[in-house]
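Below: one structure in structure tokens.
Now for subunit A:
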Amino acid sequence: MTIHLLHIYDRNGNSLFAKEWSRKKSSNLTKVEEQKLLFGMIHSIKSFVTKMSPKDGKEGFISYTTSRYKIHFYESPTGLKFILLTDIFVGNIRETMKKLYSSVYVEFVVRNPLCPLNEPIRSSLFETKLETFMTGLSFFEDSN
Partner candidate 1 sequence: MAVCIGVIAKENYPLYIRCAPNVENEVNFHFTVHTSLDVIEEKVASLGKSTSISTTDLREFYLGQLYPSEDYRIYGYVTNTKVKFVIVVEAANTQLRDNEVRSMFRRLHNAYTDVICNPFHVPGDKIKSKSFDSVASSMIVPERKKENPLVI
Partner candidate 2 sequence: MQEDATNVLFELLHDELISYVYSNDIDMKSKQISILESHGFRIGQSLAEQLTKDSSRFKDELEIMKFVCRDFWSAMYQKQVDNLRTNHQGVYVLQDNCFKLLKRISSGKQYLEFAPRFLAIPCGFVRGALANLGINSIVTAEVISMPAVKFQIMIQRV
């Protein structure tokens, strides 16, 4: 299985972090445009889901799957958005996404006094820890 890329946004849609592991096709957009498009899409999906939902729900949007890839979405109660793109064989990874928030983001961004919140993450310790976390996942495969 493959992890393509990860995006982290703050609640206002500013991109805090993005990393690609395996990417074969570009969107033909600049990085900034692409980040905006991705966030905009997720934002629209959220609103779409709220309106379409036949019942009262809590978590809302969880994931979508196309014929070739899958987007997993987790939003912390504080509005941080974690978006992970994988291949379509990865199942429900809600708990993994939560763990990414609680044991990587909270530990190494929130608790690093030199990481301002709501600004792009520059800490290389965070990056290292993230890499360890991701490569340790059962569905991570460095297939290029």
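The candidates came about this way: all candidates are chains of the complex that A comes from, given by their letters.
Rule of thumb we're sticking to: a residue touches a chain if its C-beta (ideal position, glycine included) is under 8 Å from a C-beta of that chain, and two chains touch if they have at least 3 such contacts; residues count from 1.
All values reported here derive from a predicted model rather than from experimental measurement.
Undergrad: Quick check: counting C-beta contacts as defined, which of 1 or 2 touches subunit A in this complex?
TA: 2
Undergrad: In their shared complex, at which residues does subunit A touch candidate 2?
TA: 107-108, 111-114, 123-125, 128
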